[in-house]
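As you look at this complex, bear in mind that one protein chain is not there, while each of the others sits in place.
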Amino acid sequence: MSVSTKTINRTSSVNQFFRRFVKNNGAIVIFVIIFGFALLFVKNFASAQNMLIIIKQSAVPVIACIGMTMVLMTGGIDLSFGYNIGFTSIVAGLLIKTMGAPVWLGILAALTAGAAIGLGNGILVDKVNVPAFITTLGTGYIVLGAAQIVSKGNTINKLPKNFLAVGQTPVGVFNTTILIAIAVAVIFYIILQRSTYGRALSAFGYNKRASFVSGVATSKIHISVYVISGFMAAMTGILLTIRVNCAQPDLGGGDYTFQIITAAIIGGASLFGGKGTIVGSVFGVLIIKVIENCINLAGVQYFLFQAVLGIVILFAIVFESIKNKKL
Amino acid sequence: MNETILKMQGITKFIFDSEGIALKNTNVKILENINFDLRRGEVHVLVGENGAGKSTLMKILGGIIPPDEGEIIIDGAPAVFKSAKESKAAGIGFIHQELNLCQNIDIAHNMFLGNEIVKNGVLNMKEMYKRSRELLMSVGFDVNPKTIVRNLSTAQQQLIEIAKAISCNSSIFIMDEPTASLSQNEINILFKLIKEMKSKGISIIYISHRFEELLQIGDRITVLRDGKNSGNMNVSEFNYDELVNMMVGRTLGKMHVCTHVPQETEILRVENLKISKRTLPLSITVKKGEIVGLGGLVGSGRTELAQSIYGARQFPSGDIFYMGSKIRKPSPRSSVQKGIAYLSEDRKLDGLVMEMDICKNVTLTYLDRFFKKKIIFKSRETGIAQKQIDDLHIMCRSMYQLVNTLSGGNQQKVVLAKWISEMPVLLILDEPTRGIDINAKAEIYRLMDKLASQGVAILMISSEMPELIGMSDRIYVMCAGSISDEINKSEGFTQERILQGTLK
Amino acid sequence: MEFIIKKKSILLVGIAAIALLIAGSFIPYFYSANNLLNIIRQSSVVAICAVGVTMVIIVLGIDLSVGGIISFSAMVCGTLMKSGTNIFICILAGAAVGLAFGLFNGVMVAKLGVPPFITTLVVGQVAAGLALVLSNGGSIGGFPESYVFLGNGSFLGMPVSNYIMFVFVALGSLFMAKTKMGNRIYALGGNEMVVKQEGINTKKIKIIVYGISGLCAACGGILLSAQLDTVHPIQGEPYLLDTNAACVIGGVSLMGGEGKIYLAFVGAMVIGLVRNALNMLGMHPFYQNVIIGAIIIIVVAVSVWNKNKNIKESKTF
Partner (left out) sequence: MKRSGLKVLALVTVMMLLSVVSFGCTSNTAATTAAATTKSTAGGGKTIAFSLKTITNDDFQKAIADSIQSAVEASGNTFELVTAGDQTNVANQVKQLEDLIAKKVDAIILSPMDANAVIPVLKKAKEAKIPVILVDQTIEAGNEDLYVTYIGTDNFNAGKEAGTKVAEWLSNAGNVMIVRGANGSSAGDQRVDGFKAGIEGTGIKIIGEQAGDWKNDKAMQVTENMLQSNSDVQAIFTASEVMVDGILQALAGAGKTDVKIMAVDGSKKAVDLIEAGDLTGTMAQFPQIMGKTAVDTILGVLDGSIDASKVDKYIDSGTSAYSKDNLADAKKTAF
């Protein structure tokens, strides 16, 4: 009798644990499913080297996705992200190659530029309270124009070795880019989970008025996330430039923005603010990159790419939302 | 004139586990075998603590949720409501606790939402405006039906809801704490209206926490406790202690304890503060260990004053002195750092972060003070939260329970907890016992007294006369955005005098 | 609120008018009736899509599938036409496809509770992808005269496209102002709980709204292909943001519940006007982006600012 109740309890508690895990880590579950499918059905997928490729491809977007997640957590959105990437890319390229400035200076300049754009967004959204969607859409256009004006439409390839070294120095099987991405993820994980800033941020995301009345520095937080997002965009821009060894004003772009937003949302971030985790974002990116990788490996017709990708992602999102409803 | 028109028999509602499956075999139930009847043209008052099941019962009657057992009989015929619409069709009008109008569209559109008047496929606005004006008149509210609801006061919106219910000629009205957010004279209007409705043979189920009200308009009282009938009573043979006994299962001691003694040192002094351009300047003071009541009608500017002091709201002119020194550019953040706490009127809107757990809510306010190094230490945090939960007897499964799953009373306690988890110097309470049950009320009163005797200066906004009179050492009465009267305990507080003040 | 909307419309019309005056004073031929009609014609696709998107935004949604649907439904229509099917059938087919995608959006949002942003974004990508599949990545063109007439012909001196657009805007406005559904859509945007408690099926409303949006997008796409005498597999891409921007510039609140279709139309005009003015000025393309971005922000900033003031004042006493 008592035994039976115990067992019942145990099973139910296991059950409970499983539920909770799926509820909080939908992205991981989706990833495992897709990954499993890939292992079983996609030729050439299951090679250590391919795994490495996927990680390399994911590293930069992960950084971007984390930046975007921060904005999404406040219920905002940053559509200027992709254009910011192009702008910072060309800034770094011009300074380092064309003007022959020292690498650190070029990088610093690019990061500052990115953060500055973010600051602009933040002030417009928080102080003038223009809807984030429109603000960042507008600044997106502006930044794109700026990038083209600065570059006169030119691209800058064959960048100096010491600049490339920033992202491409191999470390074991990895390279510095991957390490940077991991570092960023860890840092922001700690910030969100363990810091007063992170706590205040999620409170702000859930209920702006309550956190304001509770004496949270709402304006600071609100603006700061856009600055962070801009900064991360700059990081993305620099590392992407290094990755392709070519600085160009149309790096990133609108599609890039939407892809990382998609990744963030698959990762469990909510567009209504509050929710959003670093782990989720990381896996959100991995999911998309694995899918793309599989489509290429399977040698799907080039003009089917977009449709197939879209449909698979659609399934992922449906799963995510059904999970949210049911659990 | 006395036949029963509504009968609810053996209504039972089971509790659910996390998967949402009814637990039939547990002896805990949301509602257990409730019997309730309503006669034509009577006001049947339904009382009980929060969580006693009043709202659930009414939701069942309103067709919003189905009963698990039991039946509803209207005019002798059993009725089953699958949706709110069906119950409405059966002539049941539901006036909800929280307002139920679309703020963004105009009165007429709201009134006819769901049963619009259509002439060959197109909305017949002319007719709708005409009809809605008539209805508004019938509840004695003269307003242009083209007004957008957002621009109306809470009370006016309530009147519109009633008019709306009348428009679908309901014979039974459910009023769930209709006066929760009304000011005295608005309440009077409502009660006048209720009396008229009675005379028209309309019967009303009236849910309230305020005894003085049920004495004014009630005919019979049914008490619920823990989802069970715990007694009935005719208002004619009303007995306070017996009623409280039915509600809480024991007779309370004195509600309003008052052991604290005000000290001389002045904590807060407000000088010629104008809460808006169009109002007169006002001045108030609050002393150490003193509870200052702030009376007046809703919309008389009490909340605005509190928010101005706290810094959550800009004001055109005036000075605020806090512990002798002038506050420049007050803001919630600076106030929190200075030790000013503001318990807001609406806990859902700006009191709590409903999606976060108790622990996080409690520590939110003084986060920077608790964790100087910006890093949150779990042990420290849980310690703080646990202490508050114990001190305030917050009923919860664990400190990780989300606050939106708590009962109103417990939520209010959490709001208090988050403000007193560090002892404030000045505590501003805006309707501290709004919509919470009698037990929690008593506890909060005791707590206020304790804080005051520990030297906290308290400024309490309240619409409840007994509360105002019972707790305050001094009462300011506000009217049209400025102070109309100041009464000291020594002069003796009287309802009459306060009312005069509110109507000046 | 009514009052504020009015103010905003005045504001917008004012902006548009002044912009006209000034731009015109710099630009030869700007005032030529031809050019003005031309601007309207160029904005017609955005305006038609904006009719649907406005409704979506009013029910607290957003529709980013517009771009994809413009491409795909037009592609369906075009492919059929190439196979020699009757024009009306082709158009109907295209419209039906758009409607279907819209309804799918609706179901995802209403039944599964997927956030509109992501649903429509991904559905849009799928649609765009399918457009590519259908055409193997290429574009098709050379349609019957009668079809091209819709896009390029003119009737009584006004381009046919303009008539079509005005019909859509008028129908949309009437629908929102004069029908049960319209009233309920606004109410839904204001407070979903209330509408539910009136026993109205809110899910159904949402699905219908997204359906309408899909339909409008399809019609926009078909009109576009008639204007170009071509279906290009990614012709829709640029319209995704333009349309939403037009709505917001037109004072449709992303907070839901507020917005008028004819104002969204004004918004579309503002965008079209600015673009045209910049082209007429021979502005270097790089600088155009900057200007357009700035204008989008400023127009919205001003109207938002304006609105906040109003609300504040209506609140205090």
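Labels for the chains are A, B and C, by order of writing; each one numbers its residues from 1.
Heads up, the rule we're going with is that contacts are C-beta pairs under 8 Å (C-beta built on N, C-alpha and C of every residue); 3 or more make two chains touch, one makes a residue touch a chain.
As the structure is a prediction and not an experimental result, all values here were calculated from the model.
**Student:** Who does the absent chain touch among those shown?
**Tutor:** Result: the unshown chain touches A, C.
**Student:** Among A:F37, A:F174 or A:F305, exactly one should touch the missing chain; which is it?
**Tutor:** Answering carefully, the residue with contact to the hidden chain is A:F305.
**Student:** From the list C:G68, C:P115, C:G151 or C:G189, which touches the chain that is not on show?
**Tutor:** C:G151
**Student:** Which parts of subunit C are in contact with the chain that was left out?
**Tutor:** So the residues of subunit C touching the missing chain come out as 7, 10-11, 14-15, 18-19, 22-23, 26-30, 32, 34-35, 38, 42, 45, 132, 135, 137-142, 148, 151-152, 224, 227-230, 232-235, 237-239, 275-289, 291, 294-295, 298-299, 302, 305-306, 309-310.
**Student:** Kindly note down the residues of subunit A that lie in touch with the hidden chain.
**Tutor:** Contact residues on subunit A toward the absent chain are 43-45, 47, 49-50, 53, 56-57, 148-149, 151, 153-155, 157-158, 240, 243-246, 248-253, 292-293, 296-299, 302-303, 305-306.
Rule of thumb we're sticking to: only the chains that are shown with their structure count from here on.
**Student:** Farthest chain from subunit A, going by mean C-alpha coordinates, please.
**Tutor:** Taking each chain's C-alpha mean as its centre, the farthest from subunit A is B.
**Student:** Whole-Å distance, subunit A centre to subunit C centre, using C-alpha means?
**Tutor:** 30
**Student:** Roughly how far is subunit B from subunit C, going centre to centre by Cα mean, in whole Å?
**Tutor:** Their C-alpha centroids are separated by 44 Å.
**Student:** Multi-chain contacts only, two chains or more: what residues does subunit C have there?
**Tutor:** If we look for residues of subunit C contacting two or more partner chains, we find none.
**Student:** For subunit A, write out the residues touching at least two other chains, lowest number first.
**Tutor:** Residue numbers touching two or more other chains: none in subunit A.
**Student:** Which positions of subunit C touch subunit B when the two form their complex?
**Tutor:** 1-2, 177-180, 182-184, 186-187, 189-191, 193-200, 257-258, 314, 316-317
**Student:** Using the touch definition from the top, list the residues of subunit B that touch subunit A in their complex.
**Tutor:** Residue positions touching the partner: 18, 310, 312, 332-333, 335-337, 342, 344, 349-356, 360, 363-365, 367-368, 371, 374-376, 418.
**Student:** In the complex, go through subunit A and note every residue touching subunit B.
**Tutor:** 16, 194-197, 199-200, 202-203, 206-207, 209-217, 274
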